[in-house]
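To start, I am sharing the structure in question, which I have written as structure tokens.
One protein chain is absent from this view; the other protein chains keep their places.
Let's look at chain A:
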């Protein structure tokens, strides 16, 4: 994305110059935000407008600027961003620009350029030839890298207002137990279909409650029908899912009858042991040991999954990445085509993944505990839509809406 700011002065309102300029911008596939508009008080007073335009195509933006210049729109004089070199690995230069999760632009050699991989709490690394810039976390930065410092020549593209048709237009991250869940499920189903149609990926971030509450079959249906394309979770979701697949219990309780199995508390350890013996989840599926459940569906349907470890994990399963930095880096590398993130029944993984997502990814957080959604929003994922409900009825309704 490329962006420029223009100013217009004079009697452009009476002359219809402003609508002419704005129409031209839209007709040429660019977008605008009127950042300021001051209308003259007396008839003779001039008015003033400042408009920012954004286009995916640098050449098209140049052409557009030339054309609207004829109608009185002049480029606002702007300055390039300031750069400084990192002096040691893992340490940003003093005064580094700390990023948000929104689409950010930096001005290099007189041109506004989109910063790649928008992510909050990073620095903006600029290529040595100043031909590009990207968000980089502490762990990826090396001595000698060039970083943006200060706030000159940096601007943020606020999120587009969603269309009226979109569930996100009337919902915000304000948590309420009183939102009409039926319509919400319908709207989310529509977003899911839309994503699939546009070839964007749907990421699920799920906690073990998906299994405890008996929602695993719905989750499997979503995987099988192509509505979950990527799964991030911890050891627990996989361990409970596999326990249920192998023994019919989750944490020792038969899910179909709701009663504890004899020596059931051992089941999840035995499940983990079985997978460790096979060498991993994929191997267990290939060896015919693991025949159903969420993890089985992921392997069978080629849905990549990432299990990130934590300090209280049992086992863990061989697939779990226990180095958190490595887990973060692997997650980042998998996010590029994600359009929607569905976070269900997990606090820590929701916040962790939320931190990595650009604000443009629609985020839906479903949890019985309102604090989870609040936490996510408080940590910067303001774009999240919160739904306070038990995960099982929510997924059941979503499956119904999607006819799966």
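Observations, loosely collected:
Everything that follows uses one rule, which is that contacts are C-beta pairs under 8 Å (C-beta built on N, C-alpha and C of every residue); 3 or more make two chains touch, one makes a residue touch a chain; residues count from 1.
Basically, contacts and distances are computed from a predicted model.
Of the candidates "arginine deiminase", "Sugar ABC transporter permease", "Sodium:solute symporter family protein" or "Cupredoxin domain-containing protein", the chain left out of this view carries the UniProt protein name "arginine deiminase". Touching the chain that is not shown, out of A:14, A:36 or A:89: A:14 (per the contact rule at the top). Taking the complete complex into account, residues 9-12, 14-17, 19-20, 43-44, 46, 70-72, 74 of chain A touch the chain not shown.
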